[in-house]
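Here you go, one structure.
All protein chains but one are shown in place.
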Amino acid sequence: MKQDFFNLEINTNGQKLYEITDQTINWIEKKKFKEGILNLSILHTSASLIIQENADTDVLKDLINYFDKLVPMDNKLYAHTTEGKDDMPAHIKSALTNNQLTLSFKNKKLMLGTWQGLYLFEHRLEKHSRTLTHHIIGD
Amino acid sequence: MKQDFFNLEINTNGQKLYEITDQTINWIEKKKFKEGILNLSILHTSASLIIQENADTDVLKDLINYFDKLVPMDNKLYAHTTEGKDDMPAHIKSALTNNQLTLSFKNKKLMLGTWQGLYLFEHRLEKHSRTLTHHIIGD
Partner (left out) sequence: MKQDFFNLEINTNGQKLYEITDQTINWIEKKKFKEGILNLSILHTSASLIIQENADTDVLKDLINYFDKLVPMDNKLYAHTTEGKDDMPAHIKSALTNNQLTLSFKNKKLMLGTWQGLYLFEHRLEKHSRTLTHHIIGD
């Protein structure tokens, strides 16, 4: 059993779901691991990691719209307003989704469903640089 | 340290929480592992995995009702409507809960609280066949 680490830097440009499935799979394939656990973490609390449908892009748009209605960008609702109207809603959206995902892989393949993709869910409006850590334990 | 895998197929019949605790525990007990990590994933994005109270079944009913109010089945609210009025809400409910759970076990026992159970949370209205992958790393 051995371990390996890899940091993926993603430059985001506003609220969107950025698919990372291929970059993650490519990294696993390059390594000598056959089966194990891949632990993914995002080192920020105003963006998330989620698994979602990769078929109809309307799903991704609906997700953004839904979360925007659920967590309004309205400074009157929050005490933490110094970083902009989108910052506290971004922290809440992060709490409602995930900062980390733990995935299994077998025969060098990530165990995802046919319609599942891995996404960085950016909740801020401006440009940001996001660090995603990848960590494998396996054989 | 070694690894093992197991797929559990669950046939669901509408919105409900389907308890899988016993099936998961039975699989661990059959294996020679003493302690380790169990990574559970659901290979779908319109159903979830959650840990919830296993004592009062009203808790499970309240959860379904709450999520139905929070994420209405109303096609006018969404762009993705081709798969039925329950599909986009199911994707959102999945994003609000979890597609994977990582559990520890020790002395062949899953480390769950007295009142904790493992559930597949089905968000679709019709019958579905759901695949849950189980993956152990441990001794």
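Which chain is which? They are A and B, in the order written, and residues in each are numbered from 1.
Everything that follows uses one rule, which is that a contact is a pair of C-beta atoms (placed from the backbone, for glycine too) under 8 Å apart; a residue touches a chain by one contact, two chains touch by 3 or more.
Worth saying up front: this structure is predicted, and the values here are computed from it rather than measured.
Colleague: Which is it among B:Ile10, B:Ile51 or B:Leu125 that touches the chain not included here?
Modeller: Touches the omitted chain: B:Ile51.
Colleague: Among A:Ile20, A:Val59 or A:Met88, choose the residue that contacts the chain missing from this document, as touch is defined above.
Modeller: For the chain that is not drawn, the touching residue is A:Met88.
Colleague: Going by the touch rule given at the top, which residues of chain B touch the chain that is not shown?
Modeller: Output for chain B: 1, 35-37, 50-53, 56, 58-59, 61-63, 66, 70, 96-98, 101-104, 106, 111-116, 137-139.
Colleague: Taking the full complex into account, what residues of chain A touch the chain not shown?
Modeller: Against the missing chain, chain A presents residues 1, 3, 5, 37, 39, 41-46, 70-71, 77-80, 82, 88, 91-92, 94-96, 98-100, 102, 131, 133, 135, 137.
We adopt the following convention: only the chains that are shown with their structure count from here on.
Colleague: From the C-alpha centre of chain A to that of chain B, how far is it in Å?
Modeller: 20
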